[in-house]
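A single protein chain has been omitted; all remaining protein chains appear in their positions.
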Amino acid sequence: MKAFFDSDLWWSFTRSPVTMISALVAFICIAGAVLAPVLAPHNPFDLASLQLMDAFKPPAWGEEGDATYPLGTDDQGRDMLSAIMYGARVSLLVGFCAVIFSTTLGVVLGLLAGYLGGRTDAVLMRIADIQLTFPSILVALLVDGVVRAALPREVHDQIALFVVIFAIGISNWPQFARTVRGSTLVERNKEYVQAARVIGLRPLAIMRSHVLPNVMSPVLVIATLNLGFAILAEATLSFLGVGVPPTQPSLGTLIRIGNDFLFSGEWWITIFPGVALILMVLSVNLLGDWLRDALNPKLR
Amino acid sequence: MIRRLFLVAAALLAVAGAAEARTVRWAASGDPNTMDPHSQNVGTVTMVLQQIYDALIARNQRLGLEPGLALSWSQVEPTRWRFMLRQGVKFHEGEDFTADDVVFSITRSLQPTSNFGIFVDTIDHAEAVDRHTVDIVTKAPDPILPNKLASVYMMSRSWSERHNATRPQNTRQREEMHTVRNTNGTGAYRLQSREPDVRTVLVRNNDWWGWADASNNGNVTEVVFRPIASDATRVAALLSGEIDFVMDPPLQDLNRLRQAGNTRVLEGPEVRTLFIAMDVGRDELLYSDVRGRNPLRDVRVRRALYQAIDIQAIHRTTMRGQSVVTGTLFPEQVNGYVREEDVRLPYDQARARAQLAEAGYPNGFEITLDCSNNRYINDEQICQAIAAMWTRVGVRTRLNAMPLAPFFAKIQRDDSSIYMLGWGVPTLDALYSFQSLLATRNGAQGDGIWNFGRYSNPQMDVLVQRMKTETGEARQAAIRDALRLYREDVPHIPVHHQMIPWAMRSNISMPHMANNQPYFRWTTVN
Amino acid sequence: MSLLQVQNLRVEFPTRRGTLVALDDVSFEIAPGEVLGVVGESGAGKSMTGAAIIGLLEPPGRIAGGQVRLEGRRIDNLPYEELRRIRGRQIGAIFQDPLTTLNPLYTVGDQLAETMTTHLPIGPAEAKKRAVEWLELVGIPAAAQRVDSYPHEFSGGMRQRVVIALALCAEPKLVVADEPTTALDVSIQAQVIALLKNLAREKGTAMMLVTHDMGVIAETADRVAVMYAGRIIEIGAVREVVKNAAHPYSAGLMGSIPPISHRVERLQAIEGAMPRLSAIPPGCPYNPRCPFVFDRCRVERPELMPAKANRAACWLYAPEEAHRLQESGLA
Partner (left out) sequence: MFSFIVSRLLQALPVMLVVSFISFAMFAYVGDPVAIMLGQDFTEAQRQALVQELGLDKPFFVQFLTFLGNAIQGEFGLSYRLSRPVAELIAERAPATLELALCAAIIAMAVGVPMGVYTGLYRNSWLSRIFLTFSLIGVSLPTFLIGILLILVFSVWLGWLPSFGRGDVVRLGWWSTGLLTWSGIKALILPAITLGLFQLTLIMRLVRSEMMEVLRTDYIKFARARGLPNRAVHFGHALKNTLVPVITIAGLQLGAIIAFAIVTETVFQWPGMGLLFIQSVGAADIPVMAAYLMMIAAVFVSINLIVDLLYYAVDPRLRIGRGRGH
């Protein structure tokens, strides 16, 4: 811990107020999302608690506002604050899982390609090239579309969340794989790895203990920047109506619903989830930017 | 001299002004998926085609029957109706309209690929008596045939044969026929161009027979229809003046449209009633946690679900007042409506819980409500509200909202435990609803074809039979009894009659129609 | 009058852990046509001195004190644009790695012509003609054809010849050559150095030759400056410094210089390592490694003072410390 606070990373962190603010915002978003069941004033998933007569309440500070609903309510009488907290939960869940998925896949395949080289490398990188040809949002749409068409609706609804995670995750692995492969190629030829080979360590062990730690910092940077992308991708899919199921509304779903009320004066139904989404992605992106600069001394 | 020139110029301008194009740019959420008049009995198709095609019998602004392509009609025998046709009518491509075209059109709409069976189900055949007289022979006496024929459009035999379109397009087999994109009617407007999903342009047919009639006072020379699926975009387009007329403005934006100054809202009821239908046929529900029995077969459970719904909250909040709360099957415009039977079971959560307990479900049960999300006004929101209300009395409801196509496919497979449906009555007669929705599905054409909950009550079947055959007071009595039975047996949970606000630029005036169809023959642009 | 005068030059790098002093009180002069060798271990500040003279210190590095004068005119505080006119025209530069010094997307002819048209009153056609001449001059065979080649089509040695041509083509009075042969194959180092030396002599160009290769210095330079930890610790005629170094560090450094043809090691190893810039000891920076260290060295910083035939920054040569010099055996 002490080592951490003493590190360059921490130092550059304390030097950048923007980074500190975005870290704070990101922390609030994540905490609010993770602790939603504890912190949220209402449970928007509990149908029995919804009061239709409380629908369309403006935020608490408005004229007809109600202190029970700090950010107002939506068309079903759902508390917006709670809905946003739970929505952020879904958005972040999808974002994190998708990034973890693509990171794992990308790192493993990248290590394999870089370390083993030869045919494995050629095949894997060719696949990555092909996939990179396609924009990730399209890959995600197609995966989602195929699964949607292939599975009966009920089954699909139950696994929709995983489908979205898979669709977004699978669309991003080549980025990781390429980076890791590049770093692995460099590391592989370094003396300590050669030495490890000579003393007869198995490739797997070499990769895990020698190569992997050295490629982690670019991976961390890409992962952070990808988190913002994954959250946006999920919101976009949900906005198009092919994302998470409506029973578990994410921020994108909330925006889509709120979109209908944009002209009618009930602005809070769309503005607040929109602001929450932007804040979340912006803070994550700022952190990612900072991390990239901090871990890449050349840029300083 | 100069003054005179001015006067001439002004006069010329005035003339030019009178002759200038008066265009109505019209938007709705859905696009017609065919231009074939006998293929799809869907509002989005009819709203365009009824400008282009005429039926034998027309409707007036109050939806009453008027002479159309037929000047007069009479029931010459119990099963034979005779129609005297209007003379000198020409199709848009120049063919004369004759009795032979009527026979052709009736025959065409009787084909199995037609979706218009409900309007022609009683017809045996049509025969031309002379060039301008047609007889239509029914299998059994059909007192409301003229009502039905107001929805059957007349095509040209020679044109159809020339273009290899003598039967309606089979949407199932996905064939592309000439009629998918081309029309040849006798109506007030001609189809000038059509790009599916993008724009459909109609131009005024100055040779239309109806313009002679002073009641057809419209001055619209061109209609440009564009589908805009997104609610927000549609409203934005109207507010910004890119669109003159929106048929389905979102309810939440009505206030804004009323206050906007250059737009206005026409309000009025639609002849369409939303209700919740239930699977009362199966012994075990498909989508529920109750095993071995079907709670919905118990009238107490149906009543409990009924009384759990706070319909006023839905009316005020979800519908923003744009609904007519009802306790019966159809609104008052429909022949057979009885005000005394239009009474709801009161909203009473405690009573709902009590009845559930009585029926043996003190802890409620789980159920899945199927619902469309783009068919009726705020359909998904209504279902969400209802799901919440049911959950509150213990019936834990999962909402399965989906687009029109999969929704209809699902309920038509009898693959639903409980679903919300909206039912319009184009014939404006009670039989249409009872026969389709509540008669036992027995394979006879028309009976119970939309009865996907398999409600079957011999009493109801008898009453439907009487509606089909009897006339006069006896028929009215049968309808009254059926409505009483509907209230007592709770085969459906009525929700409300839909209101259909139309929004338009202030310079447009047109009559609001309860069948949710705009009539440009009555539309003026200033 | 000397061509280049550097007086009390101080270069600082502000960092998070305080300001690092990369060059401290560096002073020297170069006469017209003279070759000054600058030697020292890596990190001693040799390249930094060159960069400071041509005004291309990498940010955040900056000149914090002292002056640089070219023909008596102060150039360290000139506006960017005026200094730019001096670079290439008056002071040419040669960098270490010919592989990365040339822009891969332009032909060598284009790069030569571009430099000449920038500084000399000639048109493109003339520039092209001179480009071929310069390539011939630096020994590129078939120059007329190779003038349209891209850098990647040349070998390393050939590329460094191109770089030399680029540095000299606007006929500057001074060339700062920063380790011009380090990145080259041993077999061609001598050729390139010879070329550089001959060209400089031919054109009368003065040169500041930065290297850590004593052999190169011995064969090329007129005078030599030895740098250590950002300071010049000894400066003098090359013969004197090589044969009879005054400063203990230089003396160690010059221990043996094999002939350029079969050289194995570049600098004789000296016990210990040069201090990092962040940890320069007070007094004489060499004191932790110096075999002759005494108390004064740890406290007081020595200035350059006459020492043997040279000038050295070592207290042993302070008149009052003469007895210690005797004991050390350096005398």
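We just call them A, B and C in the order they show up, numbering each chain from 1.
The criterion applied here is as follows: a residue touches a chain if its C-beta (ideal position, glycine included) is under 8 Å from a C-beta of that chain, and two chains touch if they have at least 3 such contacts.
As the structure is a prediction and not an experimental result, all values here were calculated from the model.
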Considering the complete assembly, the absent chain touches shown chains A, B, C
The one of A:V219, A:V244 or A:L286 in touch with the missing chain is A:L286
Residue of B:T122, B:S151, B:Q169 or B:N335 in touch with the missing chain, whole complex considered
B:Q169
One chain isn't shown here. Among A:V193, A:L277 or A:L291, which residue touches it?
A:L277
For the chain not shown, which residue from B:E66, B:D213 or B:E242 touches it across the whole complex?
B:E242
Hidden partner interface residues of chain A, rising order:
126, 130, 132-135, 137-138, 141-142, 145-146, 148-150, 228, 232, 235-236, 239-242, 252, 255, 259, 262-263, 274, 277-278, 281-282, 285-286, 289, 298-299
Kindly note down the residues of chain C that lie in touch with the hidden chain.
54, 56, 80, 84-89, 92-93, 95, 97, 100-107, 114-115, 118-119, 150, 152-153, 163, 166-167, 170
Touch rule applied to chain B and the missing chain gives residues 33-34, 169, 171-177, 180-181, 195-199, 226-230, 232-233, 236-237, 239-242, 403, 405-406, 412-413
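Everything below uses one rule, namely that only the chains that are shown with their structure count from here on.
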Central chain (by mean CA position):
A
Which integer distance in Å separates the CA centroid of chain B from that of chain C?
92
What residues in chain B touch two or more of the other chains?
none
Chain A residues touching chain B in their complex are 47-48, 50, 52-53, 55-56, 75-77, 153-154, 157, 246-247, 259-266
In the complex, go through chain B and note every residue touching chain A.
230-232, 235-236, 239, 250, 252-253, 255-256, 287, 310, 313-314, 316-318, 381, 384-385, 387-389, 391-392, 396-402, 406, 410
